[in-house]
Each structure stands twice: as structure tokens, then as C-alpha cells.
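With one protein chain withheld, the remaining protein chains of the complex are depicted in position.
For reference, chains read A, B and C in written order, and residue numbers begin at 1 within each chain.
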Amino acid sequence: MPKPIEATNDFVVKFANVNGSGSASANEMFARSILRMGVPIATRNIFPSNIQGLPTWYEVRVSGEGWIGRRGGCDLMVPMNPQTWDKDVASIDQGGYLFHDSSKPLPPSKFRADVNVIGVPLTEMANSRYDNPRDRQLLKNVICIGALGALLEMEHGELEKLVGEQYAGKDRLIKPNLEALGLGRDYVREHLRNMCGLRIVRSDKVGNRIFIDGNDAAALGAVYGGATVAAWYPITPSTSMAEAFGAHCKKLRIDPETKKNRFAIVQSEDELSAIGTVIGAGWNGARAFTATSGPGISLMQEFLGLAYFAEVPAVIFDIQRGGPSTGMPTRTQQSDLKICAYASHGDTKHVLLLPEDPGEAFEFAAQSFDLAERLQTPVFVLLDLDIGMNDWLTKPFTWDDKRAYDRGKVMTAEELEAGKEFGRYLDVDGDGIPFRTLPGTHPNKGAYFTRGTSRNRYAKYSEEGHDYVDNMQRLLRKFDTAKKMVPKPVVRQAMQPARYGAIYFGSTSAAMDEAMAKLEAQGIHIDTMRLRAFPFADEVIEFVNAHEQVFMIEQNRDAQMRMLLVNEGAIDPARFISILHYDGTPITARFITAEIEARLKAFGKPTRTRVVS
Amino acid sequence: MPKPIEATNDFVVKFANVNGSGSASANEMFARSILRMGVPIATRNIFPSNIQGLPTWYEVRVSGEGWIGRRGGCDLMVPMNPQTWDKDVASIDQGGYLFHDSSKPLPPSKFRADVNVIGVPLTEMANSRYDNPRDRQLLKNVICIGALGALLEMEHGELEKLVGEQYAGKDRLIKPNLEALGLGRDYVREHLRNMCGLRIVRSDKVGNRIFIDGNDAAALGAVYGGATVAAWYPITPSTSMAEAFGAHCKKLRIDPETKKNRFAIVQSEDELSAIGTVIGAGWNGARAFTATSGPGISLMQEFLGLAYFAEVPAVIFDIQRGGPSTGMPTRTQQSDLKICAYASHGDTKHVLLLPEDPGEAFEFAAQSFDLAERLQTPVFVLLDLDIGMNDWLTKPFTWDDKRAYDRGKVMTAEELEAGKEFGRYLDVDGDGIPFRTLPGTHPNKGAYFTRGTSRNRYAKYSEEGHDYVDNMQRLLRKFDTAKKMVPKPVVRQAMQPARYGAIYFGSTSAAMDEAMAKLEAQGIHIDTMRLRAFPFADEVIEFVNAHEQVFMIEQNRDAQMRMLLVNEGAIDPARFISILHYDGTPITARFITAEIEARLKAFGKPTRTRVVS
Amino acid sequence: MTYLVKPKFRHPGLEKNDLGFTRRDYEGAISTLCAGCGHDSISAALIQACYELNIEPHRVAKLSGIGCSSKTPDYLLGQSHGFNSVHGRMPSVLTGANLANRNLIYLGISGDGDSASIGLGQFVHCVRRGVNMVYITENNGVYGLTKGQFSATADRGSKSKAGGTNNDAPIDLVGMALMAGATFVGRSFSGDKVQLVPLIKAAIAHNGPAFIDVISPCVAFNNHPGSTKSFDFVREHNEAVNSIDFIEGRAEITVDYAPGTAQDVEQHDGSIIRLHKLHDGYDPTDRVAAMNHLQTHHEAGELVTGLLYLDPNPRDIHGFLRTVDVPLNRLGAKELCPGAKVLESINDEYR
Partner (left out) sequence: MTYLVKPKFRHPGLEKNDLGFTRRDYEGAISTLCAGCGHDSISAALIQACYELNIEPHRVAKLSGIGCSSKTPDYLLGQSHGFNSVHGRMPSVLTGANLANRNLIYLGISGDGDSASIGLGQFVHCVRRGVNMVYITENNGVYGLTKGQFSATADRGSKSKAGGTNNDAPIDLVGMALMAGATFVGRSFSGDKVQLVPLIKAAIAHNGPAFIDVISPCVAFNNHPGSTKSFDFVREHNEAVNSIDFIEGRAEITVDYAPGTAQDVEQHDGSIIRLHKLHDGYDPTDRVAAMNHLQTHHEAGELVTGLLYLDPNPRDIHGFLRTVDVPLNRLGAKELCPGAKVLESINDEYR
């Protein structure tokens, strides 16, 4: 028997459950109580594409140091699903703990010699205390949490407080829940003292951070960003973003006098319709968005080309999942970069925003509407399932009340009346961005016909090659303008001058921070750059050129971001070393460090003098 | 007045007409009669997105040397459309000829001093000879051709022979047409002797070549390649390919006994449906294709990802037009490379075939079905409007009767019965290509469930990361196998060892041949490589690496092929010098030579010693 | 036969409507359609209806898909914004435009290919959401712009110009609209301006999804014997259930009709549709009966035209969604952004 793992505020607990069995709320209560003790956590739901009956897991990483990427491994397993028992038990780290419902005896073959078994007769306890089968099921989960809390020496009061908050208003439910918590705690105190080397002690590392999922955050960002029209078609993992937008609007967007809605949400019949409605609304001057995932992006391709070419603002939230095709609908990936950046047939380029977490999802969501209206083009906000559907610790949202919406170049009735020249596709300012007018603006000035065909600067249909080329070149100028408007990359200089750089983006961020700290501690110095948008600011290219070799970390198979960098930045691909993680699980610091270490080993020690020129 | 242009078998005649006015058949007769004199020609229709009333042009390049790319410029203009008269007259080369209907006098301001005016009172002649308005209109065009023939000293007998062939069976029409031809000829002989320095003399440069448009050729290739199911939705410029397939099938694919059809053509309700039907048929073992253009490719994205991931054979003919969006529907471009090569969300790669002319369109069309079934994946045949809708001189089609269709790895009932192991996604041969079975094959062996979700090697649904990764890596291996199966690039070594290379593909070929000959004649030596497929064979990358700088000639704005090369070949983009032509007209040798010369001038003389390392 | 010459807009001097606009103020760019195309007559009818209704031209938004028919918005109401979107997907674009600004008049113009082939789904779904619009299909049974292939409204057995026979069952857009919950449904003929203009006027006054299927022969590709969408065929088989007068709210009603021959229906905005019954017992406010009538007569080879169904008190999408009266595109940060203070308390909910 290996030494039992001992750890304080630094371990992984994993719950194995059956989909639809109602364990989620107890599990989340467990996680949140750790947060309330000031200890950072990262939680991840691993769920199937199914409504009821298939296995789900809930991972809680406790990290006093504040690493909120997925860690991998498991120190304490709570396998409540007989279907996956064997696999779950097998996945425990050596010396780890197996916390199980010991009501029914299991043969020894079902356990492992190198794992510490902790049994609590949860079902027995629940059945002997409660009569109603529903109570038995639900409160069993609560007993379990009470027991776990005691095992990890958590503050029981925090669990109790959460029960109070959760059932505020439904007071009838508070007492049995508190009691169940107590039952679990008492059993452990009585029978299982000092059985577990894992513990949680109060800390102050959470600070004022909030714990929220990215879809919810992005939806709130859309409310703050002034979105009024949303059109969407349900698809995992984007559905909860559209639904959260509705929920926020119902609270925040009701006209106080008339009680009417300052928003319109349409559940479209499919994604073609959803993006069409967004484009129609954008054309007519409302801030509009859709939320979708890969298959939806594929279906929107034709319309996206129209919006690019006819220059209509639109915001698309793509909550990326495992592709291609239906792929792994409940797994995470960063594999829609190419189809978003170059959406549609013909020559096109689109703006992408790449938030790293729910905090930035809120920010970028709000900003995307300014960008879409300023640039008169589709703007993609690329989340992924990991950010979108998991709760993340993130800095609290802020808003500057002095911030005004940038509605872009919209010519007003007054300007038209005053005789200002209007040419819908005229590059008056040299930035490639023309003025537009909104329908209904002026009785006899400024009306124009919007089309997806070639036309001249005054929006008249034209099949002349020079009109077409003129327009296509202006669109390139506009894309150049976008470079300066999108969020800048974030650079972190290593503690010593570094030959190596690393580039990453999106949800890789949390794992990357941790990986870099580990490598730095080992004396491996790497400068990093986090991309936050496409097109790339000039400093992105400069960063690459300033390093001999650049690790390019992505969560897809085909190194899609590398392709964008190489193509748009005219960078020699040989500069890049791709590190690709694409099995559908969130990337881990362990994976990144192992990969980087292996590559460096292959090159020879990183501290040696330059070997590549 | 500049010297009138003198040229034999080397000039451009351009007809300006009104869409829908019935001039096409006379113009084509003019062109074909030149061919019959053994003189190579290249003809191009320039037409609007309209049915009747807007301007069209028909360009006939006469090239004794056999250059069949578009030349540009105009030596002899036949402006029959008052709407575009000014523009047409302005477009004549200095010293060129304006051949017009002089029935109505025009003010001198309508002519040019530096252009030779040749007037024939076509309307007057037709009206005085014919009573019926329809005859007047149609036969005026024939008089015109008779006159032009005489002007260029063509063999009148060839025109007469063509009339006979065209109206074979409608003998009643032959006489008036012959008469009209004669009227035109006689007028010229009488009034306009020696007015024109352009002439056509019999030659033997046409040889046994045929004159056919690429859509027709591709359709015939599909017949020879064994396509039985076609599903399509009309879209310019692909419509005529689908329609030609139907026409060929009606002649070549009727069961001689039952008179029933050995083909099924469905005019689908849109492109999503068309590709769905192709995939359904391919899944069920028929050779199936669709024909479309850019907007259709956009709409097919979701299904293309399914076919990639579920590994279903499908052939897609994309007759490219000007994008993005509806773009320039009646103009040519090579701008669907990226959306085809990387079609759909998630990580995907697709096979592209790139014929240079109708001859290769026939070949590749036939071959595409072998590739699709062998590789069990979508195969794109990329034509463009220039190849697809214009008649080209091309080598005659050939077929080897010993050639068998490669139906790929399909496990038979006998093999299953004999106990051969079947795993739908099992890489039995190490080439990444698994076996499939067809529905209905065997009563209790080999059935499987096809899906777009992740699954294991035995086609069972799986959300396991390792099953997913295993499958995605096999797909990469399969793509690697494809490299060796697709048509090889065609290399042409310069007469002297060359520092510079040039890469091109598709319809650029004709202009490129001519440009290279011209440059070579000037002592500029460039090796060239014509790409014929994606993925790239290893020699493509080797070619690039063997040259200091490589001109990359494309008919799109964003250098899409360069992107594919750089990304897939890990080539430093700095090696490429992009030459991009994308105004919707076919690229010309003049454009290419001018661009290359300009770049070389900027670098310094090409014969100097190496300046770049 | 006037329909064979390109329709010319007559400009009767400086005749002005109540707003002071002449007919010319409602015209657009010069049509590039074929001489004699039915679609041009529909454009003329739309121009006339808008002129007579005293609509401010710039308060109309014209939307279409792709096709000859979908080009026509460019040929009318030059002072209105237009949007020639993508093939078959105009309904969703119109829906979005309407949501952004409820105060304009939305004119959706489409073809049978655009709405019945590629666009069938969007057409039906847009109607079922109750979008307030006038949706017109210029129905010629073929794809004009791609040169005459059958569209989904072509009748089974009808012959193409090239000699082919249509095998697929036809889609009846009027039936579809009725099934999808359209609250104003009419059918007319491009050659019958007398019927069409008041229908359009009534549809514009209607405060919900108004659909008019206008049979509009394609002279280039579908006007031959054997076609069921030719001028001759339509004239022969046209069975109007009623003829209508459209009377704006404020107009006084003076004429009396023999009982049973006319029926007045008042719309939501006070306008009155006076129906002169041509077909015994046809009640256009009874949806089920209307559908039955249509099916029965279609089976008998007749083309039923007129105002086929009307719900005089429809609800539109803004009513369903309870949106504010101010157009959403006019709201600014003041109305839309909850501000920093609210955000602080929201943060608290996530701790």
C-alpha cells in the first residue's frame, strides 16, 4: 500500500453520477462551500449527449494556489454510478481515496489495494431516516456532502449557510437538508476520524472574485453591450447562453412604466434563419446576436458571406464543441477558428474575439457590438464548452457608466439634409469604413439598395471589374483598421530573457498560467503571448519574430491558429512548434509542461546557446 | 491616324450584343469556321446576370500559335449594342477596326480617329431582303458573319458547310442562311476590298483537337466515370453541367432492352438537399455527384463535415464564380479553394482536383468517382466559369476500355460469410482507409450504424477521448494516402537552370503557357509547376524548396492556394510572390508577364547571382 | 394584349396624392427584366397601391431573396431602403428588420423558387411567427433567372419549354400560408391590376402576416402551351371568389349594395375591406372553409383568386413578444445598459 496522499487545499475530488439523477445541486453545494472558505476551486462537468441515465462526472479541483485549469488525475473519488464503478476506481491516483456508499457489500475485486477505501452507508442512512423515495434519493446526496465535508475538515457552517441560501423562501426544505448534512458529518466524526489525508483550511485566496459560467457571463455582457435582438436555435453548448440572455433581460430590460420588453428574442427554426434575423436587425440598426456551435456555424456560411460583403453588423457567439460534424457535442475544443475566420465562399476575413474566461466573455460580449457596428461586419466571440458551461472563478464584472456605445458611422437625417455626401461604399475617411444609413431615415436622401452582388461606391449594381476590385480592396483596408480596434494580445515576459515563446488563447489560459509557473520554477524560461483577437495586431507578429521558436498551444487537431498566424503574418511555419490537445477534455498544465519539456529535451537544454539561426 | 493593325491568324475580334437577342448562334458559327480552317481560337462569352436586354460580349481570339488563354485588347470590334457603343469603341486597340452596322448614320463624335471604321448597312440589307421581323433580326446576324468572313478573307465554303450542319434536318432554313451569308460576303467584296489588315489563312494547328466547354466535358466524364445519381440545384455557372449530364445520359445510359434509365437525376430544392442526396446515394453504394457554385458550397458545409467524418464517398463539382456572397455570378474566379479544402466546422481536410481545361475536366470527373470511393470521402472537382462555360480547344477525349472502376474497400457478403473481420473504422491496411459494407449485404454480419458523432473502430457510439483521437489520427493517415492517389503536378523545366519558380493551376494554365513562352523568349527563365490536386504530392513542396522565390499565380484576392501550400507544406511564406488577378475576367498572359517583369525589375536582373539566401 | 409590351409607367402630369407625392416618387430604377415579364406588372401595382394609400415612400423597407422576382424591389420605391439578401432566406432577414424597427412597412418580395423551393421552411416559419408584413410571391412556376427549370409550384404533369414533364407534386403557397397561420391571404394575377391593387392596399393595412400569391407568367420560359402558369392558362382557369374595394378608415361609406352581394370587414386600423362576392357563400373569415374551398377547386383544376382569408383582428410578433412601442433600434445606452451599480449587485449573486 503506497502512502496515503496528504494534501491541504490542493487536490481533486471527482463525483461519478447518473445523468438526470439530481446529484448536481448537492455536488455544487459542496464545491461552493469550499469557495466560501476562501479556497479557490475549479469545477468541471463531464456529461453525455443524453437526458437521463448515462454517466456524468463532476470534478472539483481545490487549489489553494489558485490554479483553475483542469489538473487531471483524481485524489478522492465519489463513485455513485454502478455503471462506471470499475473505470472510476481505476482512475484514482495511487494512494488516493475512494469514498463510497457502503450500504451494499461489494466483493474485494471491486476495490484497489493501493487506494484508501472510505465507506459510508449512505443509502441505509437515508432509507432508515426518510420514507418518501424522492426524499431518500435527494437527501442521500446531502448526507454524502455532509460526510465529505467532515472528512475534509471543512467548516460545517458554510454548508449550512448555503442550504439556507438555496432554500430561501422554501423554508420547509431547510430543516431536512440541514439534518441530512448533520447525519453525514456525525457519521464521519464517529466512525471515520483521521481516515483521510486531504483537508481544506480557510484561506483568503478567492478575494472578491465571482464564480460564474461563461455563457451566463457572455449573456450579461450582451445585455450591457446593448443587444436588443437575439435569434437562436438550440444547440449544445450554446443553448444556455441564449437562455441566460432571456433570463437577464427579464430582470434588467423591462420598461419600468409600460412593463414591456426592451428586447426581442426569437427562437428560430434553424441556424440559417437565426443569422438571417440577426443580419436583418443589424441592417435596420438594432444590436443583434446569435449563439450557436460548430454545426450552426457551418449552416450560417452563406449568410456570413453576405454580411461581410454587404457590410452588415452582426455578432455571433460560437460556443465551440468537439468537431467535425456532430462530433463530440458535450466536449470542448477550439476547432472552429478556420471556419469562422474565413467563413463563406470567396475571399473573406472575419473578426474573432477570444475570451480566456467568463470575465473576458462578459467584456468581449459587450465590446463585440461596438466593433460590429463600427466595422459594419460580423464579429465572432469564440467561447468553448469549457468556458461556456463550467463555473469559473473570475474577477468581478465592472462597467464604466461613462462608457458610450459606439454606434459606428451612421449618417443621420440632419447630415443628409445638410447635404453631406452619401455613398454607401465610399471610403471617406481612408479607414475602409463607409457610412451607412438606416431605413426610414430621410424622405428623399440616403436610401440605398443592399445586395450581395458587386456594386459601385454608390451602391449601384455593377458588373465592372474595377468596381469590384475597388470594393474588395477597401474591405482589406477595413480589416486592417480592425487590427487596431480589437483587444490587444497579452504578453508575459519570462524572468530571464528567453529564446522561446509560447502563444495560446481562450480557455487554455488557466492551464497555461500554471504550466508556465511550473516551468519557470524549473528554470525553463519562456515568454508568452495570449491572443485575444483576430486580425492580429502587429505586436503578435513581432513577438513571433523575436523568438527563435514559438510553442503554439491549441485545442484542435490541425493547428488552426498556427495557420492563421502563418498566413496572415507571413511567418515561417518552421518557427512554430505545435502543441495540440484535442480529445475533448480541457487541456491541463500537466499536458502542456510534459509536451514542452519533451520538445526541449529533444532540442537539447534550453539554456544552451543558439543552435538555430 | 496610327498604322492600321496588320495581322494574320493572330488577333482578337469582339462582338457586342444585347442579351437574349439571338446573336449567339451566328457568332459561334463565325468562330467555328475559323477552327475549320485549322486555325486555333479561344472564345469567351461575357454575359450579365440577366435574361434579356443587358449587354453581352463574345470574344474570339484567333491564335495561329495556339495560345488559348484570354489575350485582352481588341483588334476588331463588332458593336451591335447601342447601350455600350461608347465603351466598346473606346476599347479598340489603336489602329484597330470598328465593324459596324452603317444603316443609320451616326455623328462623328461616335467614332475614333485612331481606329479604322468599316461600315456595312446590315439592317438595311436585311430589311430590304426579308419581310418577317424575326427573319430580319436573325438573318442580319448571318449577313454580318458573311461580311466579316469576307473581310478577313476566310473560306466562305467553311461558313456554308457549318450552315448545312447546323440546319441538317431543317432543310428549309438552309437556303435563306446561305443566301444571307452570300449577301454579306458580296457587299464586302464589292465595297470594302482591302479595308482590313487582319486575315485568316488556313493552317494545320488545330489538329484533332475538339472544341467543347468544361461543363459539358465534366458531365461526359461523370457518365464515363459511372455516376448514376445526380442531385443538383440550379446555379450559374454550374447549371449547364448538370443539364449536360442529363443530356448525355439520355443518349448513353438507356437500357437497350427496357428503355429504362440507368441513372437518376433529382433537381433538389436547394443545395443542402442536393448534397444530402449525394451522400445518401454514396452511402448506399451508388456513384453520385452534385454540381454547384460558391453559394451552394457554403450551404453544403454541414453535410460535407458529415461526409468527411462518417466517411461517405461524394463528388462535388464546384464551377467557381466571383465571390464572396452572390458576388459576380457571371464572372470567373478561383476563390473557393479555402472553403472546399477545409470545408465544415472542426478539423477537416478535403481532396480537390484542379483541371486546367475541358480535357482534364473530363478526365478528373471520371477519376473523381474512383477517388471518392477509394478514399470514402468527398472529392471536389474545381472548375471555374471560364473553363465551365466557354468552349475550349482541347485534346480529344480518350478512354481505355480495360480500365475498371475502383469501387474501393467494400466488404462483400462472401467475405463476411467467410468470417473476415469487419470493423467499420478499423485501419486494417495501415493506409487509414477502413472497409465499409453496403446496406442489405448480409443477413446478420456487417451491419453498422453510420453517424456524425464520435465512435470507436467498430462504429459503436463513444464519447471516449481516445476513441475520438484514434479516429481523427486515422483520418490524417487517410489524407496522407490521398496524396499518392491524386493527379501529380506537372513540372516544366526552363531552358536554363532557374532561380525562380512559378506555380499555377486550373484555368490559369492557358495564359501561363503563353506568358512563360514570352518570358523565355526574353531570356527570363522560370521553372513552372502546375498543381492538379490537393493534398499536395511531396514533389510540390520539393519544387518550392528548390527555388529561391516562387511566383504563385492565382485568380483570387487572398492568395488562397498560397495559404494551403504554406499551411500544409510548412513552407516559409516569404518564398512566395503572389500574383493575383481577381476582377472576374479570365487572367491573361499579358497580365502575368507584366507582373512578373515588374517584380523581377524590383529585385534586380534575374540573371544576377544569388542575392537572397 | 397589353401584357406583351413592356409596362410603362404613365405619368399623368403632376397629379399628386394627399401627401403631395406624384407617382414618380414611388418608382424605382429601370427594370432589367424581360419585356412582358409579369413581375413588372406587379411592381406597377405595388407603386400604384403605395401612391393611392399615401404612404411616405421612405417608410417602407423592401426585402427580397434572389431571382428575377427578387430583383424587382430595385424597380420600385427608389426612396425606400431595399435588401436583396440571399436565395430563399428573405423571411428571416425581414423578421430581424421588423424586430429592429416596428414602425416601418415591410414588403417582402419573392419568387416561387425563392419561397417554395429553397425557401419553403423560412416562408412557413416567418408566417407562423406573425411577422407584420406584406409578403408577395411572384409565382411563375419556374426559376426565371437560371433559365427555366421547374420550381416547386409547377403542377405535376406540366411541361417545360425544353420539353420535360414535372413529376413532383406542386406546393400551393396559399395553402401553406393558411396552414401556417397567416391572417391575410390572397391570390391574384399579374395581369389583373384591378384585383391586385386593392388586395395590396388591404394587405398593407393589415397588422399581421399578409400573404399574396401572384401568378406572374414568365414570358421567357413558361408561357407556352402545356404550362399551367402561362397568361392563357391563368386567364382560362381564374376563378375569383370575390372582388374587393379597399376603403381607408377616414373615407365615408356611401354606396349601398344589394344585401348578400357585399360584405364589409373592418380591419384593426379602421380601414374597411368591401368584398363583392363572386362565389356563392364564400366567407373569407372562415379559415377552415377557405382551405376546403381551395382544395376542392384546385382538385377541379381551377385557380382560385381573390381575398381568400382574413382575420380582421390579428396579433403580430411584437404583440406576442411584448416589445416596447419605441423601435428597438432607437434605444440607447440609457434604456439598455443597467449600469455599474446594478452590476455590483449582480456580482454578489455569483459569490
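Basically, a contact is a pair of C-beta atoms (placed from the backbone, for glycine too) under 8 Å apart; a residue touches a chain by one contact, two chains touch by 3 or more.
Predicted model, so just to flag it, every value in this text is computed and none were measured.
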Need the list of shown chains touched by the one chain that isn't shown. A, B, C
Touch as defined at the start, partner being the missing chain; which of B:T441, B:Q555 or B:S578 qualifies? B:T441
Only one of C:I42, C:C68, C:V86 or C:L120 touches the unshown chain, namely C:L120
Going by the contact rule already stated, which one of B:V89, B:V223, B:A242 or B:M529 would touch the omitted chain in the full complex? B:V223
Using the document's definition of touch, tell me which of A:F30, A:Y233 or A:F576 contacts the absent chain. A:Y233
Footprint left on chain B by the chain that the document does not show: 35, 208, 210-212, 220, 223-224, 226, 228-229, 231, 252-253, 255, 258, 260-266, 268-270, 272-286, 288, 302-303, 306, 396-401, 403-405, 437-444, 447-453, 461
Identify the residues of chain C touching the omitted chain, counting contacts across the whole complex. 117-121, 124-125, 127-130, 152, 156, 167-172, 175-176, 179-181, 287-288, 291-292, 295-296, 299, 317, 320-321
Would you write out the residues of chain A that touch the absent chain, in ascending order? 20, 49-54, 233-236, 239, 267, 269-270, 295, 325-326
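FYI, only the chains that are shown with their structure count from here on.
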If you average the Cα atoms of chain B and of chain C to get two centres, how far apart are those centres in Å? 40
Touching two or more other chains in chain A are residues 302, 306, 451-453
Specify, in ascending order, the residues of chain C that touch 2 or more different other chains. 86
